[in-house]
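For this depiction, one protein chain was excluded, whereas all remaining protein chains were kept in their positions.
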Amino acid sequence: MLFSVHDLHVSYGSIKAVHGVSFDVDEGEIVTLIGANGAGKSTILNTIAGLLRPDQGEIIYQGTNLARMNAHDVVRLGVALVPEGRRIFGNLTVYENLRLAGFQISGQELERRIERAFEYFPRLAERRNQLGDTLSGGEQQMLAVGRALVTGGRLMLLDEPSMGLAPILVQHIFEILAEINQRGTTILLVEQNAHMALKLANRGYVLETGSIVLSGPSAELSASPEVQRAYLGG
Amino acid sequence: MEYFIQQLLNALQLGSLYALIALGYSMVYGVLLLINFAHGDIFMVGAFLGVFGSITLDLPFVPTLILSMVLTGLLGVTIERVAYKPLRQASRLSVVITALGVGLLLENGMLALTGANPRSYPQDFITTTVYNFGGVSISNVKILIIVLAAVLFAGLYTIVQRTKWGMAMRAISYDKFAVPLMGVSQDQIISLTFLLGAGLAAAGGILWGVAFPVLNPYMGMRVGWKAFIAAVVGGIGDIRGAAIGGLLLGFIEIMVPAYGASFGISSTWRDPIAFGLLLIILVVRPTGLFGVARRQKV
Partner (left out) sequence: MAKRFISLALAVVMVALGTFTVAAQDDCDFVGEVVIGVIAPLTGDIPKVGQSTVEAARMAVEEVNAECGLTIDDENYEVVIIIEDNEAKAESSVAVATRLIVEEDVIAIIGPQASKQAVPTGQVANDRETPMISPWSTNPATTLDRPWVFRAAFLDPFQGPVVAGFVVSEFGAETAAVLYDVASDYPKGLAENFRDAAEAAGVDVVAFESFTTGDTDFSSQLTSIIAANPDVLFTPQYYNEVPLIVQQARELGFEGPIVGSDSWGTPDLIELCGEACEGLFFSTHYAPDIATEVGQTFINAYEERYGAKPDDVAALTYDAFQLLFTAIEDANSLDKADIRDALANIELFEGVTGLMSFDEQGDPIKCAVIIQIKDGAFTYYDSACPAGFPPE
């Protein structure tokens, strides 16, 4: 197993956002975490990435506990987060965004990874010297994923990549995620768009107010009446 | 014409010095949204470390300059680590008060260390030579100040624009949240910012001491305020703005007395006019010459 979370508790001050969540992800899988607004999805991803400190629980990645690590050290292990809302650096050019994402690498390896990001997203290559602020929403999302590709290759955490994008663009990005996965990157995908997410993922977990209420292979979840009712509009 | 060129050179010298100091305010603000009110006093420490290097250690100019830049840079880093870092989550007001307190500590510490008597560098630190070109006098000191300030600025600009460290500094000023996800230690970048800002202030301090060789522990207050204003007018957070703001302030401060008399303006009005002009710039462009309105962050 590449990655597992055990009994994770996270809070913001006195507000408890995540109450004892456990799940795991195998090497090469795409696993999705679905849940409504405020369920705690972003909190979990941010905690894994090292941006938040859990109150309790373990985050084991290749035998290492990430729970007390700094975000910039987590990156070193090959774990990259595409944060909610993309958070690209609008005052940096496309190239600079990618260059910065490779802060801890240099030389040929860096150039190779940037080239790979451009291969996945040729539109970014065309805009390499354009400022982040001037990109369209879809392009910004591409850049956010591209950055994660440069940062680290083993495990990619994505927080609602479909947010605010036209369905056709979502389609495109999910296709690329599938391709990235095929080339060996394990993916943990957080989505409200359960339909798309379950189509892409091998397995999924359903999160409600900070706890996992359901889990199983994607097909099984898609078929479950609760998921149908709550997330698939059925 | 010679008169104008002479005054222009005077303005370039003064403006270059303001610019070197303004850079530190601007960089720190860009990265931390913190107005480092101790920066003027860090500049003063840089100037006094020049006294230490040149008199106590008997070093020539270049080693003294490097020594002071390094030590002052480290002082800047230490101040951030000890005084500001614990307050990153605290209110802006507590940080501003802390910064003012650090400034007072540096001033009074230096006063206790060196006494109230003004100091200067030794005679042979930079032996002044004056060249005359068709009625325009320019000394090696002026050339040194203008050229060195330009070189330092170019170096800083290259770091900020071309290196990953500079990209990280710019990235932090845009969005702190995502920076660690790039594998960047925010603390390291903040320390680097203080190192560079304080190092440049030290260079400014030494050059100031060469141009105006009467150093006292309170020298940083007035100069610091002016450089801060220059940074704001240029657009705080942008290093080109700091450079342009500094040069502009130097230009106004020299040209008002140079030409004011012909308009019946006495030199008492220099500061009111200088700051009035700067205020007008801010009214027209509230974010300063190079500033962009900050994204509202959620």
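Each chain gets a letter, A and B, in the order it is written, and its residues are counted from 1.
Convention: a contact is a pair of C-beta atoms (placed from the backbone, for glycine too) under 8 Å apart; a residue touches a chain by one contact, two chains touch by 3 or more.
Not measured: the values here are computed from a predicted model.
Engineer: For the chain omitted from this view, which of the shown chains does it touch?
Structural biologist: Hidden chain, whole complex, touched shown chains: B.
Engineer: Which listed residue, B:Ala38, B:Ala99, B:Val232 or B:Ala258, touches the chain dropped from view?
Structural biologist: B:Ala258
Engineer: With the missing chain put back, one of B:His39, B:Arg170 or B:Arg270 would touch it. Which one?
Structural biologist: Going through B:His39, B:Arg170 or B:Arg270 one by one, B:Arg270 is the residue touching the chain not shown.
Engineer: Just checking the interface: what residues of chain B touch the absent partner chain?
Structural biologist: 3, 6-7, 10, 13-14, 117-118, 120, 123, 128, 130, 132, 137, 139, 141-142, 211-214, 216, 222, 253-258, 261, 266-268, 270-271
The definition used in the following text is that only the chains that are shown with their structure count from here on.
Engineer: Averaged over CA atoms, how far is the centre of chain A from the centre of chain B? Could you give it in whole Å?
Structural biologist: Their C-alpha centroids are separated by 43 Å.
Engineer: In their shared complex, at which residues does chain B touch chain A?
Structural biologist: 164, 167-168, 170-171, 173-175, 177-178, 180-186, 295
Engineer: Contact residues on chain A for chain B in the complex?
Structural biologist: 49-51, 70-72, 75-76, 80-81, 83, 87-92, 96, 99-104, 147, 151-152
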